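Heads up, the thing below is written out as structure tokens.
Heads up, one of the protein chains got dropped from this complex, but the rest are sitting where they should.
Take a look at chain A:
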Amino acid sequence: MAGSYDRALTVFSPDGHLFQVDYALEAVRKGSCAVGVRGTDVVVLGVEKKSVLKLQDERTVKKICMLDDHVCLAFAGLSADARVLINKARIECQSHRLTVEDSVSIEYITRYIAGVQQKYTQSGGVRPFGISTLIMGFDSDKVPKLYQTDPSGVYSAWKANSIGRSSKTVREFLEKNYKEDMSKAESIKLAIRSLLEVVQTGAKNIEIAIMGTDSIVQRLELAEIEAVVAEIEAENEKEKEKSKPSSSQ
């Protein structure tokens, strides 16, 4: 089966797989969960923050990064690979501004990142990047955008998506609960609710970044996240209360 076809990247298997790319996707599935939700005039990115070790300075562990003033990226998978890819993307954002005197569109930079990821699936002596990314932002048309890339170099736009650990569960949750034209508060609540499916330990392991039509990134404080979590838990309690009496009869 896998056998000798998974060693070199540039070799297809008889049934049309690039095993290295599949294995890279496995690496992504081991990474901490990230979720993105697109509302009417807002985009929300949420990540599961791994528990910070006692002696570690948590400010230096960044999972949501700015690529330019108006583009934000969250990733799942190998952090070191992410660092390299983000650096390339940042340089491309400024290079684009230098050559055409205009900021990148979200689709352009997503296409660029996906292009880099694809290049590394077709070269000799290199391995694919072990990360999937969620890229969000606003172009000059003031329409919210959310894109996803993965190690194979495929990219597409999404209304809401999740990557990383338990992404399938979270995506199913999003499919069930996503509504068109959500407000800022509703989008934030959906993002946090979907993350809570994965993150058992609550608000202190969740990081949220929001961008509105003004293209300014706002990171939520712990207190604000805790407030939304409390709201969600209260709603869950009410749901449980409602369903209890009917079952005891």
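Note that a contact is a pair of C-beta atoms (placed from the backbone, for glycine too) under 8 Å apart; a residue touches a chain by one contact, two chains touch by 3 or more; residues count from 1.
The rule we apply is simple: contacts and distances are computed from a predicted model.
Colleague: What is the missing chain called in its UniProt entry, if the choices are "Large ribosomal subunit protein bL17m", "Gamma-secretase subunit APH-1", "Proteasome subunit beta" or "VPS35 endosomal protein-sorting factor-like"?
Modeller: Matching the unshown chain against "Large ribosomal subunit protein bL17m", "Gamma-secretase subunit APH-1", "Proteasome subunit beta" or "VPS35 endosomal protein-sorting factor-like" yields "Proteasome subunit beta".
Colleague: Identify the residue among A:Leu25, A:Met66, A:Val116 or A:Ile232 that touches the chain left out of the display.
Modeller: Residue touching the absent chain, from the options given: A:Met66.
Colleague: If the hidden chain were put back, which of A:Ile91, A:Val126, A:Ile216 or A:Ala230 would touch it?
Modeller: A:Ile91
Colleague: Of the residues in chain A, which ones touch the absent chain?
Modeller: Listed in rising order, the touching residues are 66-69, 87, 90-91, 93-95, 97-98.
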